[in-house]
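Note that one protein chain of the assembly has been removed; the remaining protein chains are unaltered in position.
So, subunit A:
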C-alpha cells in the first residue's frame, strides 16, 4: 500500500508528547508552561493598572490607610482636567519635550553627519561626545546646578565673556524666563549623543553604491543629501524621537535636582507634579487619576507615532 507524502509525514510524526505523558494534550501542556508567565504579567502589569483605576475613583490617601474609603466617582478626573495648574505643568512639559527633541535631533544629526566623514581622531571624538550620556542624571543635575550659579558658575562666566553681561546679574535656574531653557540646555547636552549614535547607525547603513550611482547621474551633494541621506536616515531619526519623547515625558530626576520644579512652578513637569500630589500631598486617589490620564495620553500619542513610523519604514 502506498501513502501520499503528507500521510508519510503524518505517520513519521510521533504521537503528541503530552498525550503519552499523563494523558495531557499539547494544548494543555502549552497552558501549563504559559500560565506562570501570564500570572506574572497579570500581577506586575495588569493588576496595578486595574488597582490604580480603582483608586482613582476614591479619596484614598496612602498615609492614612485606615481611614474610611469614599467613592467619589469621576470627581478626581474632573478636578484634574479643570485645574489650571495642571495644564500649566502640561505646558511646561510640552515646552521641554518639543525643544529638547528639536535641538537634539538637529544637533545629533549634524554631529553624526560630521563624525561619519573619515578623518583622523574620529573614534576619539565619538567617545568624547558620548561621555555626557554615560553620567547619572543625579550627577548631571548637581553638576549643572553649580555651573549655573550666578556667582561661581562657569556657565554665567562664559555667557559674560561672550556678551559682556554681568555674570551675577542673571540666574539661569532662578529666573522664570530662563529656567525652562536651563533644563532644555542640560537635557540637550546630556542626550544629544544618544540621537547622534542612532543617526550614525542610520548613516552607516546607507550603501556607498547609492551615492556613487547618484554621483554618476550628476546629482549635487545637496540633492544627494535630500534625496538619499535624509529619507534613509528618517526611520532612525523617528525612532530616536520616539525614545527621547517617551523618556522626556517622564523626566524627573535631572530636573528635580536642577530646579526642583521652580522657580515657582515654571519647570514643574507633569512627573514632578504627579510625585508631589502622590508622595508629598499624599492624595493617592487623585494622583492615581492623574497617572491614568498621563498613561492614556502617552499611550495614545505613542500609538499614533508608531503607526507613522511604520508608514515611513514601508516607503
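Keep in mind that, in the parts below, a contact is a pair of C-beta atoms (placed from the backbone, for glycine too) under 8 Å apart; a residue touches a chain by one contact, two chains touch by 3 or more; residues count from 1.
The definition used in the following text is that contacts and distances are computed from a predicted model.
Asks: Mind telling me which option in "Aminomethyltransferase", "3-methyl-2-oxobutanoate dehydrogenase (2-methylpropanoyl-transferring)", "Flagellar assembly factor FliW" or "ABC transporter substrate-binding protein" is what UniProt lists for the chain we can't see?
Replies: "ABC transporter substrate-binding protein"
Asks: Which one, A:168, A:227 or A:310, makes contact with the chain that was left out?
Replies: In the complete complex, the chain left out is touched by residue A:168.
Asks: Tell me which of A:176, A:215 or A:306 is the one touching the absent chain.
Replies: Per the contact definition at the top, the residue touching the missing chain is A:176.
Asks: May I ask you to list the residues on subunit A that touch the chain which is not drawn?
Replies: These residues touch the chain not displayed: 59, 62-66, 85, 148-151, 153, 168-169, 171, 173-174, 176, 259-266, 276, 279-283.
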